[in-house]
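For this view, one protein chain was removed and the others were kept in their places.
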Amino acid sequence: MKIIGLIIALSTGVLLISATGDFPGWADPASPASTHLSPHFIEKTMEETSVPNIVTAVLADYRGYDTMYETAVIFTAGLACFILLRIFVREEPEDRLYRHVLTGVTVRVKEGAKLPPSDDFERIDATWTPPDLIIKTICRFLIPFIQLFALYVIAHGHHSPGGGFQGGVILGASIILLAISQDLRTSVRRMREKLDAVLCAVGVIIYAGTGALCLLLGLNFLDYSALASVLHCDPVTARSHGILIVEIGVGIAVMCTMIWIYNNVSSTGKYDEGL
Amino acid sequence: MSQQYPALLVIVPLLSALVISAAGWINKRLCFPIAVAALGAAAYSCIGLLLRVLEEGAIVYRFGGWDPPMGIAYYVDHLNGLVLVVVSVVAFLNLIASKKSIELELPDKTAPFYALYVLQVTGLLGIVATGDAFNLYVLLEITALSGYAMLAMGKDRAQLSTLNYLYMGTIGACFYLLGVGYLYIVTGSLNMVDIANILPPLYESKAVLGAFIICLVGVWIKMAFFPLHAWLPNAYTHGPSAASSLIAPLVTKVMIYVMIRLILTVFTPEFAFNVLAVSKPIVWLAVAAIFMGAILALAERNLKKMLTYIIVAEVGYMVGGAWLGNRAGMTGAILHIVNDALMTLCVFLVVGNIAYKLKGYAFDDLKGLVRKMPFTMGALVIGGLSIIGVPPTCGFFSKWYLISGAIQAGQYAFMVALLFSSLVNVVLFFRVIEICYYEPFSNAHGHDHHPEPMAEAPLTMLVPLFIVAVGLILVGLYTGDIVNNVIEFAIPKSIV
Amino acid sequence: MGDLIQIVVAKYNYWIYITLMMIGLYAMIVKNNLVKKIVGMNIFQTAIILFYVSTGAKRGATIPILEHGHGEHGAGAHMIHAVDYINPLPHVLMLTAIVVAVATLGVALALAIRVYNRYDTLEEDEILAQIREK
Partner (left out) sequence: MIWQLDLAILTLVVIAGIAAITVKDLLGAAILFGAYSFMMCLLWSIMGAVDVSFTEASVGAGVSTVFFVAAVFRTTRRTKD
């Protein structure tokens, strides 16, 4: 099996390297890629969309249709992890571990029975980790600032590198950090599975809905200048606002998908004990 | 609203897939009606679009209002207008037919399954309608991911075979992406028509040759063309019957459409057939695909797995037909996309009905099935006749074009392969029909001779099957109209 | 000899990207462990992204973000020359490709977990042996 793999990899490698013969030199300004489409994007972005970050302008406006499908890909991945892993009814009830908060004594309760809810016993995961106060408090302290930075990244996608995807992932990462530092149950209590799944769909609906709104206002799909009549501004700034709305939609969709995939992967669908 | 058909046919399913997934958490009963409405609207706009194309010729739809090379544009001409109609009608019929089997096999996850189903159809419609090479890659990924998720919901070995399908599918998609990258670095554009305009002076360059080979190999992996077909039989057999009866008829045919689009539009037939002397070896590969597909199908004792090998052979028909290089071969290939989608849907719906009523679809479970399920067996006979290629059904006409194309092109090996595969199909289907019709029903408690109660599949599964069976014959009878009005204009004049 | 070095200097980047792709492809085909195949798949995808981003690189050009004082808007901006800025199109395509790679990774890991729950191993040969026994 190793030989076949080696032959396949080497033959494709030789084919690809021989095909690089006619490539333009590395990073030379006169290459066809830098002289056909990109001059239009670089020179016209300011006039047509008034967005300084050309990548965000091309991403959400010139090729906004691509990005809508890419958000749909992320949504499909979240849905796929949910449908593959999520288990609603469990066959054999597992036993639970509780820890007495003051003394640190752990109690094992068999066959899915529960301790009456009291605040001096806290439930802990089966893969038991010692109570590490430092990590818990630091993470609880850090998470709001991570989320603040993520909102900045989404909102500031026009002027600096960033945008819907990066901001959405950082927001998702803050909730995942909560799930890793505390335990999955606290993060699921913060971000319910139902809310997470519906927000996932809502994020992509914001994106496709903005496009459909432009369609209903008469112009082609995803033509933000149609929003000028709704946002009461000239078509160029309407495009800039359209890009911002779309980036917010992408941010919400990516955040919820990352949380959804993490919750399903780390607890193999049981939603009780994560990493 | 008819100007917006190209956008509507893709946006309505996408938005409804999202609404279905959200509605799944609020009120489960809403999901199926939304899915049916969405695919109905998509089918309606596809048919409307084809009628518009027949009147006005090719339609360009600019997304975001930007002109084609800058923004993304849809080019809908006769070729993808026809394939769009086939994809949306097949998906619509299959959704209605597989409602009950979805509820039987996936009791608590019907809502996400419907959402994935509609997302898969969105991806397929997008692939067929798009005019942008990179947009086609993103849609390829949506189709692939929702396909993996649906196929992995089957029983026992489904997850492992889907994981292998994922590896091969990702390699195929990455090869296609690499091919588009090679084209981009040499031409600077991503729009298919724009690339076709820039390419002619570059025909001699090694980069374009490398891009063509890599794109082709990537698309071949995705369509399970013979040497790269190992993932298809297991993936389609172990999937739930609703998923395999959607994916089997459509995904391989759409990938063949992508290959034909690459030949006709992006690399122009002048490059594909004349500059490269590559059509002869590819037709020989197609001959090998047909032989191996037929022989491996003979060796199977499981009805569903036998059908997956027939799909591998059918892929050999279409690739060989497209690469014959003459008008009859290309017409046969395009017509075979339409016919094969309908035939495979008919036969997989039959397997869906059998799986719904019996526990398995191995040959020994099918004994004496005609008394229990007469209508399903009737549809199996019609589907079998069409796959064999008996005149009234559509299978005959596309095979006729392929054989006449092979003779014109002097590829007699391809003609022999076509006839051999038809004979093997005769053996395959009559073996199954003989088991179902003549062997007594193997009931456990001795042999009491009172006639078994007719336990036919429910009506919602039978009506679509009946429509498809009748459709097979109608498409066969109206082949002349389809070819003269639609396929004639789909193939550029340069192919004679 | 001189022009050979010229060719090498101009093209060595592409050759390294292609070797990286082939490492990923080799791992996907040959590795026995399912998760190792997923690592190989991701290396293959990231190498293609690397190839795309390098098509956009321009010698002597800055990042594709225009200096934009909040004052002047649209037409008032001074003349923008395409030569000073890096080609933004491959970056847009690759934002999409990275997110697609993560989506595929998520689904692949979910499938690997399901396979592990069923066969208690991630080694392909052990799984096939179990299937042959059944």
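First chain written, first letter: the chains are A, B and C, and each begins at residue 1.
Just so we're on the same page, contacts are C-beta pairs under 8 Å (C-beta built on N, C-alpha and C of every residue); 3 or more make two chains touch, one makes a residue touch a chain.
A quick note: this is a predicted structure, and the numbers were derived from the prediction, not measured.
K.L.:
By the document's own contact criterion, which visible chains does the hidden chain reach in the full complex?
P.N.:
Contacts of the omitted chain with visible chains: A, C.
K.L.:
Given the contact definition stated above, which residue among A:Leu79, A:Ile124 or A:Val169 touches the chain not shown here?
P.N.:
Counting the whole complex, the residue in contact with the absent chain is A:Val169.
K.L.:
When the complex is taken as a whole, what residues of subunit A touch the one chain not shown?
P.N.:
Touch set of subunit A with respect to the missing chain: 27, 53, 55-56, 59, 127, 161-163, 165-166, 169-170, 172-173, 176, 180, 258, 261-262, 265-266, 268, 274-275.
K.L.:
Could you please point out the subunit C residues that touch the chain left off the display?
P.N.:
9, 12-13, 16, 19-20, 23-24, 27, 31-33, 35-36, 39-40, 42-43, 46, 49-50, 53-54, 56-59, 61-65, 86, 90-91, 94-95, 98-99, 101-102, 105-106, 109, 112-113, 116, 121-123
The criterion applied here is as follows: only the chains that are shown with their structure count from here on.
K.L.:
Return the chain pair with more inter-chain C-beta contacts, choosing between A-B and B-C.
P.N.:
A-B
K.L.:
Between subunit A and subunit C, what distance separates the C-alpha centroids? Give it in angstrom.
P.N.:
Roughly 18 Å, centre to centre.
K.L.:
Please compute the C-alpha centroid of subunit A, do the same for subunit B, then give the distance between them in whole Å.
P.N.:
32
K.L.:
How many angstrom between the C-alpha centroids of subunit C and subunit B?
P.N.:
29
K.L.:
Spell out, as numbers or ranges, the residues of subunit C touching 2 or more other chains.
P.N.:
21, 25, 55, 89-90, 93, 96, 100, 103-104, 107, 111, 114
K.L.:
Which residue numbers or ranges of subunit B touch two or more of the other chains?
P.N.:
Only 134, 138, 141, 145, 148-149, 152, 159, 178, 184-185, 190 qualify.
K.L.:
Which bits of subunit C are touching subunit A when the two form their complex?
P.N.:
Touch residues, subunit C against subunit A: 10-15, 18-19, 21-23, 25-26, 29-30, 54-61, 63-68, 73-75, 77, 80-83, 85, 87-93, 95-96, 99-100, 102-104, 106-107, 109-111, 113-114, 117.
K.L.:
Name, in rising order, each residue of subunit A that touches subunit C in their complex.
P.N.:
It is residues 1-2, 4-6, 8-10, 12-13, 16-17, 20, 23, 25-29, 31, 33-34, 37-39, 41-43, 45-47, 50, 52-55, 58-59, 63, 66-67, 70, 73-74, 76-78, 80-81, 84-85, 159-161, 165, 236, 254, 261, 264-265, 268 of subunit A that touch subunit C.
K.L.:
Report the residues of subunit B in contact with subunit A in the complex, numbered from low to high.
P.N.:
Within the complex, subunit B contacts subunit A at residues 4, 7, 11, 14-15, 18-19, 21-22, 24-26, 61-66, 69-72, 108-109, 112-113, 115-116, 119, 122, 126, 132, 134-135, 138-139, 141-142, 145-146, 148-149, 152-153, 159, 178, 182, 184-190, 198, 202, 205-207, 209-211, 213-214.
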